[in-house]
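Worksheet for the structure shown next.
As you look at this complex, bear in mind that one protein chain is not there, while each of the others sits in place.
To keep things simple, chains are lettered A and B as they appear, and every chain counts its residues starting from 1.
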Amino acid sequence: MLSLSLTLAFALVAAAFALSFLRLLKGPHAPDRILALDTLYINAIALLVLLGIHLASPLYFEAALLIALMGFVGTVALCKFLLRGDIIE
Amino acid sequence: MRNWLPHPLLTPILAIIWLLLNNSVAPGQVVLGLLLGWAIPRFTLAFWPERVRIHAPLALLRFGGVFLFDVLVANLSVARLILSGPRALRPAFVVVPLDLANELAISLLANTICLTPGTVSARLSADRRALLVHALDCDDPDALVATIKARFEAPLKEIFAC
Partner (left out) sequence: MSPAVEALLSFLVLAGAAFTFIGSLGLARFRDFYTRLHGPTKATTLGVGCLLVASSIYFSVTGEGDSLSLHEILVTLFLFITAPVSAHLLAKAGLHRRLPSVAPPPRDD
């Protein structure tokens, strides 16, 4: 039962990746693209956690933690650039 | 005393995070965690000179429970809105006047309303007296403001006594 629901969950997360990627390509504005990137890294965490359960290996958790940390820093840096980049100081 | 243990709350929190990170409660890790929990606040004192005081620990627990319940409810309602499509939405910008004076309390309120009732906090006014909020589906802005103030702001005001 667990392997079946894991397969279904993989399919759902893959679909989520596709939808976020669509938004990344379509835009239309820079904040939309940053939001899409933000969603993509959270989806990547979901995928890694699922893979960890599927392969019964606790190693993937460390990667998920690193992605969570780096993804947040990336989003904040991009937002800060948008907020301050076009102000003439 | 003031200089040697500047944040009494931060020490156990950092120690617990260290133990969770190592996924173990071995005595050596406990000692190392407590040591780090003491050393990190001590040597980063310049970044947060203000001491956090919690005046009502019970209210904090109750607030945590309300928060978790509301996260579930809000997620189900947002999921329903997403599935019913963009035409059913009534988005609105709403200004919530703030009575909180403490910076930590304001950030906690902004974080809470981001995660809970179909709203995202968008901008804090320069004088910190009003928070601009974007609601996904809102037909009565006054009712939304009243809910936020009664459900989240009042407990936070009690907890931090500001």
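The rule we apply is simple: contacts are C-beta pairs under 8 Å (C-beta built on N, C-alpha and C of every residue); 3 or more make two chains touch, one makes a residue touch a chain.
This one's a predicted model, so the numbers in the text were calculated from it and none came from an experiment.
Asks: Pick from B:V30, B:V71, B:L104 or B:V145: which residue touches the chain that isn't shown?
Replies: The missing chain is touched by B:V71.
Asks: Kindly note down the residues of chain A that lie in touch with the hidden chain.
Replies: 1-2, 4-6, 8-10, 12-13, 15-17, 19-20, 22-23, 29-32, 34-36, 38-39, 42-43, 45-46, 49-50, 52-53, 56, 58, 61, 64-65, 68-69, 72, 75-76, 79-80, 82-83
Asks: Residue-wise, where is chain B in contact with the chain that is not depicted?
Replies: Within chain B, the residues touching the omitted chain are 17, 20-24, 71-72, 74-75, 78-79, 81-83, 85-86, 89, 91-93, 95, 110-112, 114-115, 118, 120-123, 125, 132, 134, 136.
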